[in-house]
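Remarks on the structure that follows.
Left out: one protein chain. Kept in place: all the others.
Chain naming follows the written order as A, B and C, and within any one chain the residues start at number 1.
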Amino acid sequence: MKSSKEEVIPVKGLPVSAAYGWSVGELMEKFIKELRNKKILATKCPKCNYTYVPPRLTCGKCFAKMDANNLTELSGKGVLVGYTTAYVELDGNGNFRDLNKPKLIGAIKLDGADSTIFMPLLDVEPEKVKEVLKVGVVWREETKGELADIKGFRPIK
Amino acid sequence: MRGKVAIIGYAQSYHQGNMPMTREDMVFEVAKGAAEMAGITREDLDTVINASNDYLDGRTISELFLVMPMGAYLRDYTKVEMDGAFAMFYGMLKILSGTHDIALIVANTQGSTFNPHQISTYMLDPTFDRQIGVLNDVSMAAIQARMYMNKYSVSEDEVAIVSLKNLGNAAKNPHAHRRMPGITIEEVLNSKLLYDPIRELTMSPISDGACAVVLATEKKARELSDNPVWIEGVGSSQDSYIRNRNLYHLEGLEKAAKRAYQMADIKNQFAELDLAEVSERYAYEELMIYEALGFCEKGKGGTLIDSCATFKDGQLPVNPSGGALSADPITATGLIRVVEAVMQIRGEAGACQLPGVWRALAHGQTGVCAQSNIVYILGGEY
Amino acid sequence: MWRNVAVIGVGQTKHGIRREVNVAEMIGEAAWKAIEDAELAPEEIDAIAIGNMQGFGGICQAELWSGDWFGAPGKPLLRIATGGTTGGSVAQCAIYQVASGMFDVALAIGFEKHSDSKEPGATMGLAHVGLANFFHLLACGLDFKTSLAWGGGVGAAAGVSGYQAANYMHRSGCKIEHLDMVAAKSRSNAAKNEYAHLQWPNCTVDYIANHPRFGEIVAYPLRLGHICPASDGASAIIVAAEERARSAERPAWVRGLASCADEENQMAENAQGVAVTDSSEQIQCKIAATKAYSMAGIKNPREEIDVAEIYQPFPHQELIYSERLQLFDDGKAWIPLEEGETQIDGRLPIDPSGGVLSTNAIGSSAMQRVAECALQIMGKAGQHQVPKDVKNAVAHGWGGSTNFTVVTILGDTPRLRR
Partner (left out) sequence: MAKKERKETIAVDGIWPVGSYSYKAPELYKELLEGFKQKRIIGSLCTGCGMVYVPPRNICGRCWRKIDTRASVSDVGTVRTFTISPEMKRGRTKILGVDPVEAGWLKEGERLIMVYVNFDGTNSNYTTILMNSKPEDVHIGMRVRAVWKEQPEGKLSDLVGVEPIK
């Protein structure tokens, strides 16, 4: 089979986009709202003790059901289990753009949680990052009960 | 289970960055090509299964306008919105059910339509990870790569050797998108750094491409083909979401491989397999794939590549075609691996041909950090 | 098919606007209901098939993220998506998973969450079917008025339906009143189905035709009250091999299944021409139905089918497809409708659940047709259970630009007798 060299006409789109607003569900709503009080909530599976952050209704490990009674509060401290230095980022329209200053992304296991979250790492030089670094939440100046209340994590003593 | 399933025809496009061909024409050529090779017409197709993705193709119901080019007119038809290797699994299930004799599987993606890495962000938990905004498939792979490399002291050089091997192999593959004869380690290590340690040459390119295979029952295969390739084993498994997954290993792939080995009765991969074609979207991933497929112990992927055992002339060559690092039209990539393995078994791999290939492994994946995997064991007529 | 396969469990969420749960929770709800209904342990599920149309809810391959909510980790999973037929195609995938002999128990899930889209009815997700074609047409100098005519088709299913209805009315002699009858029947049936979205108890033809808002003709001959809602919801079934199904109280045996694709209606890729001039013809449905009936050993569907669940987001489609499913003479389905034959207590009830006209969560819709047929056979349909012994039921789904059809036939006895 040979590739035939037919001419094609490029077709460009109009500047339209589809907008979404995903309802988050009961436990996730609690999680997001409690960020205002600088609290991080998780659910602990009553059967296998796996602790999920953010919280959720079904345990993915043993399939037990969970609800608001299984919510527990975490300290907001944890350890770094993985990281990367980003030299580019996506602009939302499908283009990678170069960053003037590299950014760090961390994979963090919060104390008391079993799941890993992926967050910006702040106030640290790329060469200083290593695993099992202790990290803590950096809150936005004024917390409003939104996911953006967590600016990221930074190393702590 | 009753009977066996064979691959009796295949075709793939000349994968490129921006193919001067419409999606329709590209699909028509591979679908028709595979059917012609199998010596069948449209009327012989009992079922046609497409593998494409609405997000990648930029069309809701991406297969709607592909019905006619695929030869699905008035045929039994469906779409698997995953890698083509999964679509082939569905084709196999239909044939094993005894309801269909011949299946055509067509997988296609034109990466030039929209950046697939942007689309990978739409796969994340929309209520959390997508909102945080730092993750996509490349940054997530970078985190996994760092975790894996740090834990098992795998060096960047060892990862670069994977690119060196695959891109070098691709130089002889006319279908590959990224062909780099004489590529050096320095070239790989000096290529643009996106997310440490993922560089331009240690990740797959964005490709346009398509691939098709024809499956048949044992009876039909013997009627139609002189050298059918048999599906001796298949196994598939989806892993947990990235937040709740062991990122140091590809546990989903391990499970899938176990199932395939069990079905094909394989106990010693090195002795019983002649080659493997795997979907490594990133160079480090190939090392993790070695471990999950049981080619080496956990954490020893780096040692295995150092030993050159997976090079073309090694004991168990992996990706003699160049693998996903050489061309990655997302939903077609896994099916291309199957086709490359079939070509080797049939002795039709041209300049990439290795001597004495009887039995090969092919792997396809979908999702961030290879979340869902499928493994085939393919064998020729002994 | 060399192996008998049956539906042994059904789970549906309440369909409607579900802003109190997220997608994953909604899928999980249906899946666990089905698993509990089949009295299975989650470990007994060998394989999963799932599907939706991802453009509507805005998540790509949602099962990758949400898999943990319905027990997917460690299991082989196939994602199936074929437009409106999605749910039916997913159900068929699960049937093949078991029929192949590779797996003994499979879980099939269809879902959609339209309300996650900020546009009413997820219009952008729908328009996206033909958006690329539309951009091409605009680049070729399409004027505004003609773009509206094309636009009818750009909305794929919804758009071609007005044209399709006119075609059907022309060749059958059916009137708008008959469309009102289908709509009234569906909405009042839905009031008896706890999972349905638009529940209008005792809805009358008069209400549909003369309501100041619902009575308005929005695209001749369709009234606003004729058009399906955009719902949120998920539904699931459990398919099991004979050995396992025997232990169920009253399984719904799979007796026949088929799918078929015709050429696109109105336009092909890049707005190229197609050779289908009457989209109410639906030859692919004739083919799929014939195949499925022959597999099921059904020689006279009119006599042997006890209940039909037809995918009908627009009322004329119930009439077209009931003819194509060989339940009535060509062009005559409106006569038995007039005579009340297709009511819940009629001779041949069609869509006792209220159908897609009352509930349309795209990925779930065609799955619900299979699920509802299973419920009717199992005798578990509750208030909308048809008052007779159901031996055979036919579940239908259409997708694409009405050019895909899936037909699944369930029965109270296995296909192969041993």
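Throughout what follows, a residue touches a chain if its C-beta (ideal position, glycine included) is under 8 Å from a C-beta of that chain, and two chains touch if they have at least 3 such contacts.
What you see is a predicted model, and the numbers here were worked out from it, not measured in a lab.
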Partner chains on view for the chain not depicted: A, B, C
Residue of C:L77, C:A271 or C:I362 touching the missing chain in the full complex: C:A271
Residues belonging to chain C that touch the chain removed from view: 17, 19-22, 55, 58, 116, 118, 124, 128, 131-132, 135-137, 140-146, 148-150, 152-153, 162-164, 166-167, 170, 200, 216-221, 263, 266-268, 270-279
Positions on chain A contacted by the hidden chain, ascending: 6-26, 28-29, 32-33, 92-94, 147
Residues of chain B in contact with the chain not shown: 21-25, 28, 32, 41-42, 58, 67-69, 71-73, 110, 112-114, 122, 126-127, 130-131
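Following the convention adopted for this analysis, only the chains that are shown with their structure count from here on.
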Pairwise touch network: line, ring, star, complete, or other: complete
A-C or A-B, whichever has more C-beta pairs in contact: A-B
Rounded Å distance, chain B centre to chain C centre (Cα mean): 33
Distance from chain C to chain A - Cα centre to Cα centre, in angstrom: 37
Separation of mean Cα positions, chain B and chain A [Å, integer]: 29
Where chain B touches two or more other chains, by residue: 22, 126-127, 240-241, 244
Contacts with 2+ other chains: residues of chain A: 20, 22, 24-25, 28, 60-61
Chain B partner contacts - residues on chain C that touch it in the complex: 1-3, 22-23, 48, 51, 53-56, 58-61, 63-65, 67-68, 72-83, 89, 92-93, 96-97, 99-102, 125-126, 128-132, 156, 257-264, 268-270, 283-284, 287, 291, 295, 399-401, 403-404
Chain C to chain A touching residues, read off their complex: 18-25, 28, 32, 42, 55, 57-59, 67-71, 73, 115-119, 122, 124-125, 128, 131-132, 135-136, 138-139, 270
Chain B residues within the chain C interface of the complex: 1-2, 22-24, 48, 53-55, 58-61, 63-68, 72-82, 86, 89-90, 92-99, 119-120, 122-127, 235-241, 244, 252, 255-256, 259, 366-368, 371-372, 374
